[in-house]
Structure formats: structure tokens, C-alpha cells
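One structure, pasted below without further comment.
With one protein chain withheld, the remaining protein chains of the complex are depicted in position.
The chains carry the letters A, B, C, D and E, assigned in the order they are written, with residues numbered from 1 in each.
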Amino acid sequence: MNDLREQLKEAVASAFSQGRVRSFVCLERGFYPFATMPAILHSGSDADRVEIGLADAPLLAKYLLDMPKPAGIVVRSCDALGVSRLIRDRRVKREDLYIISISCPGVVDTAKIPMSMHRITALEKAGDALIVHTALGPTELPWSSVLLDRCLACVSGAASTDADVVLDDGRGKPPAPVDYSEIDEVEHMAPDERYAMWEKEFAKCIRCFACRNACPACSCRKCSLDLPEPEWLSRAVILPEQFMFHFTRAYHVAGRCVGCGECERACPVGLPLMKLNRKFTRDIETLFGVDDARIPRDVEVLGTFLPDDPEEFC
Amino acid sequence: MIRVGVFVCWCGSNIAGTVDVGKVAEEAARIPGVVHVEQNKYTCSDPGQDSIRKAIKEHRLDRVVVAACSPRMHENTFRKCAASAGLNPYLVEMANIREHCSWVHSDMSVSTPKAVDIVRRAVAKVKRCVPLHPSTIPVEKRALVIGGGIAGIQAALDIAEAGYDVTVVEREPTIGGRMAQLDKTFPTLDCSSCILTPKMVDAASHPGIRILTYAEVEEISGYVGNFEVRVRKRARSVDEARCTACGICILKCPTSRDSEFNMGLGTRKAIYMPFPQAVPNKPTIDREICRHFTAGKCGICQKVCPSGAVDFSQEDQVLTEKFGAVVAATGATQFSVEVYGEYGYGRYPDVITGLELERLISSTGPTDGKIRRPSDGKIPKTVVFIKCVGSRDENKGYPYCSKACCMYTAKHAILLKEKIPSASAYVFYMDVRAGGKDYEEFYKRSQEMGTRYVRGRVSRIYPLDGKLIVQGEDTLLGERVEVEADLVVLAAAMVPQPDAPEMARKLGISYNQYGFFSEAHPKLRPVETNTAGVFLAGTCQGPKDIPETVAQASAAAAKVISLFAKSELSTNPNVASVDESLCSGCLWCSNVCPYKAIEEKIITERAGKETVTRTVASVNTGLCQGCGACTVACRDGAMNLLGFTNEQILAEVEALCL
Amino acid sequence: MGYAYYPGCSLHGTAKEYDMSSRACLDFLGIQYRELPDWSCCGASSAHSVDHTLAVSLPARNLTLAEQMNLPLMTPCAACYSRLRGAHHALRSDPGLAKKVLTVLGSEYKGRYEPLSILDVLYQYGPEAVGEKVTKKLKELRVACYYGCLLLRPPDYAKFDDPENPGKMERLVETTGASAVDWPHRTECCGASLSLSDTKLVVSLATSIVDMAVRHGAECIVTACPMCQANLDMRQRGRTKLPVYYVTELLGLAFGLEPKRLGLTTHMVNAISLLRAKQLA
Amino acid sequence: MLHISKHNLLSLLTHASSSWQVFCPSKQGSTVNFGWFEGTVDTVAIPVNSCKGAFLPQTEELFTYRGTPETGLSLTGGFDGQKPVLIFFARPCDARALTLLDRVFLEGEYADDRYRSRRARSVVVTVGCKSPLDTCFCTAFGIGPDSKAGSDVFVYEDETSLYFEPLTEGGAGFVAAHLAYLAEGGTPVSVMEELRRAELPLAGRIWVEGMAEMLDSMFDHPVWEKMSARCRGCGACTYLCPTCYCFSVFDAPRGTHGKRYRSWDSCQFSDFMLMAGGHNPRPTRKERVRQRFMHKFNYGVKRQGDYLCVGCGRCIRACSVGLHAASALFDLKEAGR
Amino acid sequence: MKALLIPGLARIESVRDETAAGDVKTFTVQFLDEKDRFDYMPGQCAMLSVIGVGECMISITSSPTRDRMQFSVKKSGRVTSALHELEAGHTVGVRGPYGNGFAVNEWRNKRLLFIAGGIGLAPLRSAINYCLDNREDYGPIQIIYGARSPGDLCFKDEIFKNWPGFPETQVQVTVDKGDESWNGPQGFVPSFLKEIAPSPDNAVAVTCGPPIMIKFVLQALSELGFGDEQVVTTLELKMQCGVGKCGRCNIGHKYVCVDGPVFTLSQLRALPAEY
Partner (left out) sequence: MSLDWQPKIVGFTCNWCSYAGADLAGTSRMSYPASVRIIRVPCSGRINPVFVIRAFQRGADGVLVAGCHPGDCHYSTGNMYARRRFLIARRFMEYLGMDPARLEIHWISASEGQKFQEVIKNMTDRIHAMGPNRKMREIL
């Protein structure tokens, strides 16, 4: 791990020294010693701040939008998909980017560390375990039990190859099997039951737009949902508008969602947003024969068609 | 200030009979924005229209709703009426309370509130209408015909006769197309060359027609009246101006290959003319095999040419020109019958296709018109014809009927009998389709001449002792049939050119699941496409025979001529429009545009203290047909469709749900 | 990676030599395989014509077992191949049926792998690569490759090769140095399924197939189906009798394996004498 | 002290809900949220949201109108007080936050009638925080696990029971109304002791003394740039904050009738200050992040006399990129040195 | 208790076009219900509603010394555009009064200098009329007014006819660019002001107009020797509640809606330069 971090620091520093970038987005140590947060660097001398991100690492792709170009970024495979998304949406140009991809064993979700473990002082990965150091001493947890949901559906923990620098220590998480069972579960419910479930979930939504703002597929200069005219979405946080919001948000990323789950991670009230996104992803895969709809493509799934698309209407 | 006038039409009793028109008028008056309501017996009549004009002036109306019949019926009428009163015609909206209401509901207690809802919708929409202005575009009065077969030749001749310049682009070294390969034509058994070659010469010598052979259309941009076309004229390596077509070069050329014109049944030289009557009557060097080009040796042709016309250094020419209309006449090709493994085409030389037989029958063909089987040159005694090879077969070919095969097989059988009276002909068929003037009689004639028609399919052909054993089934008798044949002729289906989809994309037109170009409407607009200014002629649109092809070519020409008869075209103002301040420039909209009407545009703007450039979508209003697919693809809400804006549709939804 | 090997009932009975030669070839080529543990009948015999759910459930059970091993299922038997493909196809295209079968089997079949014939496996290995392993060229042996029905039909799902003009078996056979004759009856039905109920008809079918092979100069017939092999071997009544080999037997010979290990001694029409005459065994 | 066995708590709340609108934490999917009582209550977790929504609902209707400006209008649906609000199981920070909101909505020339009428007869039942989270730093603002400011009843919780200590007349009224559920006797001394001793791990890192004064001179400090660089511009922090109160007013017309609403708004949204002509006085995240923290730690002190932060740590939990009050206080302190 | 955010309904008595372009209209309104009526002081504002569209803060342009309440509104956004659609007889919502207003009592006996640009005259007009109606309480009144073009000048009756008729009252009007009808001065207000060079002695300068004009007027005034305490301006920011609750219109810790909109320059200097 340390090796990777050293390599990464060096790579970032040299990106600056070679004049390849004007800015660089990466992770740095957060307020809590074991968590990381995004940092935008403007000089090679800041490279020492770079962290790999063991826990609660936010995804960085979207920061590229506002950064001075050429801009550098450190990506793991999930973030690489986000960057790819932005490139295909023509929000950034590949030639303006300097991408360092790293392999990733998964990222710890500190919320999954049982509540009993207050006073965490440090986290440490040791083989297939996470060692949680607290005031009361260390505890070992199985690695897979504490990973972010997105890591459990990871495309591949290996460093992505469409990068200017590839740093792979071979410890990347193996690809996760595709599992849509939670979608099945919802589908098996009766319509009224489903509606009641979503009603309850959406009632929690405070419309803070954290999901949208975190999403690499939601990169419009101005979100249509913010427009006063036409008013697609009322500012009233009432149930019909919650359905409107969540339908539209998910529909706008349908076929474009990279499955990074950052929306869900960003949601402060714990809405199962990936259950919405992945429904679209799954349907797109099964209806349109798309193989892993999370991977950004040159032509969007909804931007094309096949003459013999399934005919459910008549 | 929005001042809407609502005109509720009685349509005699058509509306008033089942809708309480008075009540509708009363309710309409309560809709916010409505300042004037009146009823008319017949709003579309002169007095009705007068009352609209009067009301527009008297009540200072700036929006008009006519609650009457379908907009498909009278929208134009009322738009013109409003325009004559000085109101922008796009500030008129119709409420269809006849077709959608009075005629389908007899109970006044339900039809009246529905009519009110419909009016409310129309008012909600019209309040958000803005004046729209059609723009005019000039028309470049030159036509491009792609394809120099009989369709292209006919279209070019007709257009040129009307006085407009035409350019024909043909990718082969000569015009003439498929028809030039045919020996005789059904049902009259005219000699194909005899009727085609004069037309070829006419076209070549017409002052209004320019023929570019050995040339291909590379790119088409622009829109009706203003297409910009890039054509690559491949290097012939022969200076056409100098060449006298003496043919000595061909004679002396040491290299040869299978002749495409003769369907591989004969050979041609590296410097060649596809056939003696080729137009232009100048040879072409096939650089793929010419030893000068492949090995840097030879050069005999150059040495023997008396006029010094052979020019190895010639290069492709790329021409970019403007045209006002395009006729696609790119033709069709023959189904690859190899997929019918049971027929053994490709493995057994004596299994041939209909077009190959044409060349064997033709006096200009490799056998000088003697029917000899390819394997050993023997005169066949028994010939089996198999129809529907690749057509009407969903499993291996295409489900459609290839249309011309029944007749050409009948023709082949007749010609066989004429050439080899002792020969016997068997035709395996599914149905005989002989719809056409004198067609049935022609088919009868082939039967009367002794052709045996066997209704059934052939399951297998295999060689045995110098014969071809044709195993099949006679479904009328319910028996297995086995014929020992000398020659088997497969009536291969007509299929689109392999690059038809690519051509369709260049033209911005659609094509069906097989690759035939789609007409705008199968009944009413059979030669137009959905791209204005692009017309279709011949088999590129679907299988057809020569008379049909020629008729369609003339029809396409008529369309071109009527387009050129106008000096300017006015565009539909209901087109897509981009709010650049919202556009993120993903250009997803351009993906779904069937007309290639959305382009990338770089704009420069102030952002804070900096000047930045960014990409936005930009609609070419000449190309846009106003379908609105782009608006839904646009997540930003930057793309809108004038006349059907998001604001309008949302307002309509709301008005209907009140 | 590797394959789950499904011999099926025939290969444990009448077609033991096919099993022997298949395993011998696979071993020789170093292709990894494991016999599907606890496999059951594919239902080709009669079940498939009795009850549709059963007809799918029987092969589905084997398919599911293989899927649980995360391996594609491979079988030498053309009849098994046909049933497995049929079930695979039906389950993937008919969710209602899949649900029914699920209740029968208790575990879900996701259909991640297409079931394969041993010929597919050899083909995936590559004819060239197979050819490189040949140590003993079967020179001057003229072979009629006989596909029969089950490998090719119905083409919606069986389709091992072009149903009307197949050629994959020829390519494999020719890697041994033998020459494959072009003959018309490669895909004719031998009538095996009526072998007991209408023996007369079957005899005439089998005889005409073998005769046609003879007329086209073949010295032997090669097949990949235990039904065809048994039927042709037993029911040919022509003037010239041709030995009927399994593909794997010929390949095995070319790999230099012992004829005995390949089961060549158990044929009805003497399978060794031709080889002896050609000095191949 | 009056106490109730935890088993009986639901019956008490059910009874209370006949005369109060009960606002309490309950499990909603994967999280525990404050919300109107619907038969369940969670007494353990600190809810992700605050209880401000009971008095300042996220969206409330101001009036319904009928008619149009052209034809004449009538407005209806003015607010009339419903049942009083009972906040059940606020935390000391929540209770304290309410007193800060009170200063905004109740004091000065313009009191907010709706807020006032909801607040007027409300009872805030606060539970002592026995196990503060890693994100808690209320002590920085002089609050602690046993602070009683803003509470009407204080509750001590031991393993089996809840002990009710009424602090105000309203609180006493509430307790009196539920005597049937309460048993007399006992003082949870050990719990009280535990609360006094409860440690907040963040306490040592956060320092607010003099922060307001220090910020006076930091308006143009580059630290804002650095802090805001990672902000995603969502409103999670402000919406979950117990002391944030910004709102907007807007209409929802439906033909000839409609409603006017007010809804929470967030100073972190890019269109929060966007003017009709397109000018935005706070054009970038820097200005918006600065506004947020200046409001909390400087303007608030000047206008309301106190920091508009109670150290509840909700923004810490809400922010996906670690831009929260605690980190801000830390960074500002570093920068202001 | 009076509901805080609920407007009173008022009838539009009349609508007057102020400018040639029709982008500024003056609405005279009358409350439908007497209990909604409120008293106000010059410089105060009210929230004007087009019910169904929204609200916006508009300064009251009439003087409390005259009976009808008036608002002059420039069409700029959704609400003001909707307002411009309304005619006499239509209904609007009005709530107020909000803001501090001008310190007209402190101005007594001082020389008053009003400097306005375009629609910026609207709030000043209230104060001007108030002072003119109490003419004896105030010193000389000088009004310097400018607009982009002659057609953009508002309240033409008053600036050209009414106000110059008052004693010791001077109205000087300039336009950025004249036309054939214009024979008065041309040029921007700040330079016009410097030309006129009014004396700062015992004076209060009140200015309102487009931000860029205000910026240079303030400079000019300070060059002319006006102290920060002598200079008064009014500010405008996005507002939703008008009563210091919605948390929007603050500059530093001051809310424009309740602490303003009228600020002296010295007050402004104590606030951050940005928002």
C-alpha cells in the first residue's frame, strides 16, 4: 500500500514538474485521520498530501469540470468510469486530462463499522481484514464486511488502462459478480407494496441534490430541474414532486450511470438510489442486449436503437 | 398582454348536434387570457373567416383558438386567415372538438365538458405560442443522380429535358447498370442492349447531362436546394479526351481477370471496357491487377497507344459541388446464393444464377450466345430452374418477394427452348407471380413451349456421373422428384447493394431492415424520402422490373423538376432550437437526429472575468424537419421544438388535468 | 478453465468406444475436463417426446450442475448435444418454462455457457493445433464424414455447422492426413430412431447412405453420433461394407494412440482390417 | 423522579399523540430520522436530521388561492394552530438549536406567525446523551450531554427506564398528562454522573472562542478558496443542520387556482441568490461556502448573539466530501493564526 | 397576529407607461380590504405579488403624503414581466412596509441632493415628493437625473413640469445619448454630477440607479468633498421574505430587507465588499 502511495506521489509530482498539468485532483487526509477527502492541488510541492484512500474515499471525476486544464486526476476503476462518462458527455476532453489510475482493493465504508466501535483512532488493512484501532484496542473485521456498496459491485479493482500512468500493485479487488437480486426483490412486490415502499423512502428525501451533485453522469451546466421555466420540478418538497424528482434523476442517467454509487454514498438520509439506477441498468442490459451497461460507450443506449428492439407495445 | 380569441364552430350540426356549443363558449370565456369568444355556424367559411379577421382587429387579439375540426383539416386555413389580419400565423391553435369529440360521443353531457377541456388545452398552448417566421432558402437548380443504370439514365434524361443540369455519378467505368448485362427483356423479348444503348448515348450526348463514371459520392451535406456533394472520380489512367477507343491497348494487355460484366464466366484485361457499347467508350486500367501498378513493369498499353492517352500518373479527382436535389438510383445486386449449401453453388460449376445465364445467352457474352454449361462447355439437355432463391425465405434469405424472378425464369425457359429446341426445362417454384401487363400470357407461353413447372422446393443437388441430381418435392403430387440435370439455374433474389446502408447514411435517409431505401410514404409519396430533396428511383428502393424502374425514375425526375420550378423554398418554422445558455454541449441530440441537422458550434462567452469557449449544439433549420426527438434526448432542457415547446406541452398537460 | 464432461448413457453402454476415444483424445491434447458428477440421463431416448417440462428438466439438471461448477458442459454424444442445446435454448427464451423447471429442480439455471459438442471443443482447440499434434498421418485414407441430423438440426439451436453444407468435421478429419470425400448424403437421416420399430426402412436408409459414400470413393465413414454409428455399422446391407468410425477414433489413431485404447476392436464392420490394409494399424 | 419502563414508552407516545403532534426519531429504511410519530420510536440512534422540521416544515403551504389576477382572487387556508407539538427525544444540541431558531423567528419586529404558533404550546422532551458519537462536538458551544437549555422535560435513560425531569411549566403539564404511565420514585444518579463524565472525542480539537472576532478580518482570506474547492454544492449540510433556516417562497399555479408555498432553501445552491436579470452576487462555491460559515460563526453572533452551530455533527455525517462545521472551525483556526 | 408572509389583495387602479420602450410601468394600487392597508415612509418597500407567479420586492414610489400607493416596476424577470401583463382592474398582492426607508427626519433643514439613473428614480421620487410636500422643512433640493435615452426617462411630468415648479428646487436631466427631440445635456450621470459640482456643505446626497452608475457617483461625490455620512444610497438584492428571515439578502451581517435598503456610505464601508 505504502509503495503504491509513494509511487503515486512521485507520479503526481512529476506530472507537475513535466508541465503536464496545471491542477490535480486527488485524495488527501481528511478531518478524521482514517478518512480521506478530495483535494485539488495546484503545484507539485503539494504532492506530499496525496493519499490512496482507505476509507470513505469520495469519487473525484466531477471535480475535473471546474479545474484549470490540463488537469490531472487519480482514479480507481469506478472513478475511471466516471471520467470516461464525462469525456463521452463532452464535458471534458481527454487531451486536457492527465490520468493516473491505481489499483484498488476496495474502500472501507466507516458507516459499516459497528456502532460499538466508537473512538476510532486508526484503520489498517491487513490481508483480508480491516483492523480497527479504537481507544479500547484493535478489533479485526472481515474486509468484505466493511466495504462500500460500490466496491461490492466493482467492475474490477485493477488499475484501468486508459490512463497516462498506470499504477497497479496487483492487489486490486477481483471483479464482483453481477447481482441484481435486490432489483428482483422489488419487482416481486405487488405494485401497491412497491409504491408504499418508495413513498416511504422518498418521504425521507430532503431534496438537497447531493445525489445529483455527486453523480458523474449528472454534469449539465444547469440542471433542468433547477429551471424556473418550464418548471419540470416544483420546489415544493411534497410526495408527487419527490416521484418526479427521483424518476427524472434516474431517467436522465439511464444508460449513462456508471454504477459508482456515489449518489447513494452522498445521500445524507440513506435513500437506496442505486436500486433506482440499477433497475434501468438491468433493463437496458436485458432489453437491448447491452453487455454491462455501466461502461460508457460512444453512442448512448438511448441515443440509438435496433430495428428489432423488443416490442412490448402493439 | 396576451389576448386570446376563441372561435367555437358549430360545423352546422356536426359539432352543435352533440356538443353544447353555447356552453363551450361560455366556459371558454372564463379561461384566463381569453378576452373574446364567439360562435360561428361554419368558421371555415368566408363569413366565418371574416369574423376572425374582424375580431382580431376589434379586440386586439394576439392569439387565436379555433375550436372546430382537426388541425389536419383546417389548421392551414386559419393560419392564413390570421395572417391576412396581420397576426403571425403561428399564433393560431386549433381545438379539435369535431373528430375527437362531437363525432365520437353522442351524449352531450360528456361531450360538452370534453370539448371545454380541449379548448382549455388549446388556450393553454396558444398562450405560450410565439410568432414564428418561415425563412426562405434559395434552390440550386442542378440535380445529382447517383447511379447510372436504367433508372439513373431515365431520371437524368427527364430532368435534363426540362432544362436543368444533371450530373450522373456511376461507380463502374460505364453507365448501363444491370440492364446492360441482360440479353432480352420480358415480356416482349426485346433485345436489352438494343433499347438501352441508345438511351446511354442520348444521356452521354445531352448538353444538360454530365456523366462521371468510375466515380463515387463520398459525402453529402447541406439540405434541400443546397446539397454540397463531394465526389471522388477515380483515376482511369486513360486520358478520355485523347483516347480514340481504338482498343489496341486492350488487345495487347497481357494481364486478365474474371470479367465482372460476364459474371465471372469470361475474362477481361487489366485495361478494359466492361462491354463494347460502354459509355463512355473509353478503357479503364484496373490498378489492382495492372502489372505496371502491381509490379512496376509492363507499360505495354502506353507504348501501343497511338494517341498517347494512357496516363499512369493520373490521380483521383475530388470534386465538391452544389446540387439542389438528389436522385438515388443506386440499384440492387444479386443474393449470394452460396448460403444454400444444398444447392451447391460455388462447388458445382453447373449450378449458376439467372444473371449468369443471361450472360451465357447473350451474344455479347463469353459463349457468343451459345448456351454451354460452364464445367465442360457441353450444350445442356436438361435445365432445372429454381425460383425464390434468397427471396420468400426467412430462414436463409429474405422474406420479401423479389418480384422479377418469376418473369425472368419464364423468359429463360423460353429462350432456352428457342436456342436449344430439344432441351427440357424444369422450374421448381412456390408460386408464379405474373401480375403485370402481358405477364401472365408470357408465363403461359413458357408453359406451352413445354417447360415443366414443379411446385415445390429442391432439397438437395449433388453431382453424380457428370450430371447434377436435383432432389426435390412436388407438393402438388406429394411425391419426391429427382431430375438428372445438366445445368441448374438459380433465380437469385434481388438484394440491396452491400453498401446501401452507408449510402443511406450519406443521404440522410432511412432504409428498411433489408437495406432498401425507404420512401416517405408507401402509397402517397413513393419516390420521395423523408429527407427533403432526396428522391428514389429503381431497385435501390425495392425489387422491381424494368418498366417499374423506368416509371419510378421519371416520377423522381418530375419531383425534381417541380422542386426546381420554384426559385425559393420556404422552411418549416416548427424546428428545434437550442438555448445556448443551457446547452452543455454533449451533442447527444445530434445522435438521435434523423436528418443530421444538429451540428457542433463553438461559442465564446464571458464567464466571470474570463472569456471562455465552449461547445454547444446548433440546429441547421434547413435540415431540421421538426420531429423533436432531440428535445427528449436533451437532459439540460436546452433543446426545444418551436411550436411544440416543453413549456407548451407541460401547459397542455396541466390544462387537461384541471 | 476447462469443461464439464457429460458422457451420457450411450457412451456408458453401446458407445463405450466413443467414450474411450474421446477421453483419450482430450487427455492427449491436454484439454482439461471433469466428468460431471452425478449426471443423469438427458432424456434423448423417449422422455423428450413424452412431457415437455420433463424433456427440458432432464438436460437442465445436468446443465445446472455444470453451471454450478462454473464450467461449460461438453458432450461427445450428438443426441445429448441436441437435448442440452434444446433445453438451454428453451430456458433462456421462455421465462415461464424456466420458472416451472426451477420448481422441478430447485435451483436456477442462468444459462451462462452454451452447451458444446466435443467437436466444438476440438474446434475451439483449433484444427491447426490438432494437426500439429498428429504423429501418424492417416495418408491415403478416404473418409466420408457423416453428420446425420442431431448435430445440425433444428438449426435454431443445434447448428453445430451450416446445416446444408457442413464442413467442420472434414476440416478436423483432414488434419489427420486423411482425405474427406465430397459426397451428398452427409446430412441425410440414417433413421436410427426407427431402428427397432421400422427396421426395413432403416436398413434401406443406412444402405443408401453407405452406398453413396462408396460411389464417391470413400473407404470408411466417420461420425460423431453414437446412434448413427451404431445404426450404420449394424444396418448397412450394401455390396461394399464400410467401417464406421468415431471422429475421436480416427484422431486418436493419428495421435498414435493404441487402437485398443480407442475401442476400435468393438465395431460390427471390422474397423481394424482397413487400417491394417493401409498400414495404419 | 417519575419514570417509565421502556416497554411502556410506545403506549405513552400513542396516548400523547391524541393531544400532541408527536415528532420523534424512528427507523426509516436504513436510517433513523426525526418525523411525525407513526407508531414506532427509536430511542437509541441520533437521527440524521434535526427536529427543526416540526416548527419549520421543509415545505408548507402559505395559502391557497382561487381566481386570477384578471378576474379577481381569494386567498384561503391561513394557518390555524393545530395540536401542539411534542418533540420527543431531542438531544441537548437539538433543544439548544431551537432556542437559536426562536431568536430568528420570534424576535424583532417581524415574528413568524406560523413558527410562533407551532412553537407556542410545544413541549421539547430531551434525552441526555449517554454515548455521544465520534462526530459530536457540542461542548465546543458550551452544550453538553446533560445540557437543558431549550428543553421542557429532560430524560435520563438507564438500561430499563426513562426518568422524566420536568423543567418548565409546559414540561410539567406534559408529565402531568401522562401520570398514568409513570411510576414515582428513584433518581438516576449514576446516569446523571455518566452524562457529566461523557467524553466527546472531538472536544479537544475544536475551538470556537474568539472565532467570531477572528472572522471579522478573514472575509478575504484565501482559506475560503481552499475549503470550498472540494464542496459539491449540494444542500445536505444546511438541510440537516438544526440551526439553518433559509427558505424561499414560490407559487404553484394550477389553472385558476393554486398555492403559495414556502420551502427550505440552501445558501449552497447556485441559484439561491440568482437575481431576475441573471446576475449572481455569489457566483462561485467560494462565496457560498464563505456565506455558510460566516453566517454560522460571525453574522449569527452579531445578529442573534450566538454561534449558529450547536456541534451536533450532522453536517459531518451528511457531507460526502468532509466539508463540515468541525473541519471548517479547524481550518479557520489554522488559517487565522 | 398578522400573518407574516400573506399579502393583502389590492386592485390596480391605473397603469402608466413611463418609458418609450414600455419596460417601466407605474402601478397605482388600492387595497381591497382596509385592514391590509399599511402606512409607510419614503424609501420603504413592499412585496408585490402576482398571485400564481410569485413575489418581488419593489420600492414604494409614491409619497405617504399622497393618498394612493404606487410602484414603478421595470420588466426584468418573471414576476415583473407578469406584472407588466396586468391592467387596471386586476388584482395584485401587496405586503409591507419593509425596510428602513430614508431618514427624512434627519434631513430636515439640510440641502438635499438626489442623484438617480433610470428606474433608480422610483425610490427617490417617494422621498422627493415627501420633502416637497413638506417643503418648508428642508433646504434647497437639487435633483440630478439621467437615463440612457430621452425615451428612458421616467416620471417625465414630474421632472419637467411639477418639481421645477417648487421653490428652491432644481431638476437637471441628462441622457447618455440624445435624439432629435432632445436638446438638453448629454452624458453619463457621474460626469454630469461632477460638472454641476454641488457643494457638500450641510448636504445629504441620495443616490439610486444602476450599480455601475452608483459606483461612479459615489466616487464623484467623494471627490466633491461629500463625507461618507452624507451619502445615502439604496441597495437591491434578491429577496424572498422581506422580513429578515429567509436568509438571503445579507451583506455581511446586515440584511438589505430589514437593515436597508437605505444605507449611508459609511455604513456600507463597514460591510464586506462582496456578498
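As a working rule, a residue touches a chain if its C-beta (ideal position, glycine included) is under 8 Å from a C-beta of that chain, and two chains touch if they have at least 3 such contacts.
As the structure is a computational prediction, the values presented were derived from the model and not from experiment.
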Touching the absent chain when the full complex is considered, from A:I87, A:V108, A:I238 or A:C260: A:I238
Full-complex contact with the absent chain, from B:H36, B:R63, B:R79 or B:R121: B:R121
Listed residues B:I371, B:V454 or B:I509, member touching the removed chain: B:I509
Where the missing chain touches chain A, by residue: 186-187, 191-199, 232, 238-241, 243-244, 246-248, 250-251, 254-255, 276, 279-280, 283-284, 287-288, 301-302, 305, 307, 309-314
Missing-chain contacts mapped onto chain B: 70-73, 96, 98-101, 103-107, 110-111, 113-114, 117-118, 121, 509-510, 512-513, 518, 520, 530, 574, 592, 594-595, 625-629, 631-633, 641, 644, 646, 649-650, 652-654, 656-658
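Heads up, the rule we're going with is that only the chains that are shown with their structure count from here on.
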Fewest touching-chain hops separating chain A from chain C: 2
Any chain in contact with chain B as well as chain C: none
Most widely separated chain from chain C, with each centre as the mean of CA atoms: E
Chain whose Cα centroid lies nearest the overall Cα centroid: A
Euclidean distance of C-alpha centroids - chain C vs chain D, Å: 75
Euclidean distance of C-alpha centroids - chain A vs chain B, Å: 47
Residues of chain C engaged with two or more neighbouring chains: none
Per-residue multi-chain contacts in chain E, two or more chains: 78, 87
Every chain pair meeting the contact rule: A-B, A-D, B-C, B-D, B-E, D-E
In the complex with chain E, residue positions of chain B that touch it: 1-2
Contact footprint of chain D on chain E as seen in their complex: 1-7, 9, 50-56, 76-80, 86-87, 90-93, 237-238, 240-241, 243-248, 250, 252-253, 258, 272, 274-275
Chain A residues touching chain D - in the complex, by the definition given at the top: 30-32, 35, 37-40, 58, 62-63, 118-120, 200-201, 203-204, 206-210, 212-214, 226, 234-238, 262, 265-266, 268-272
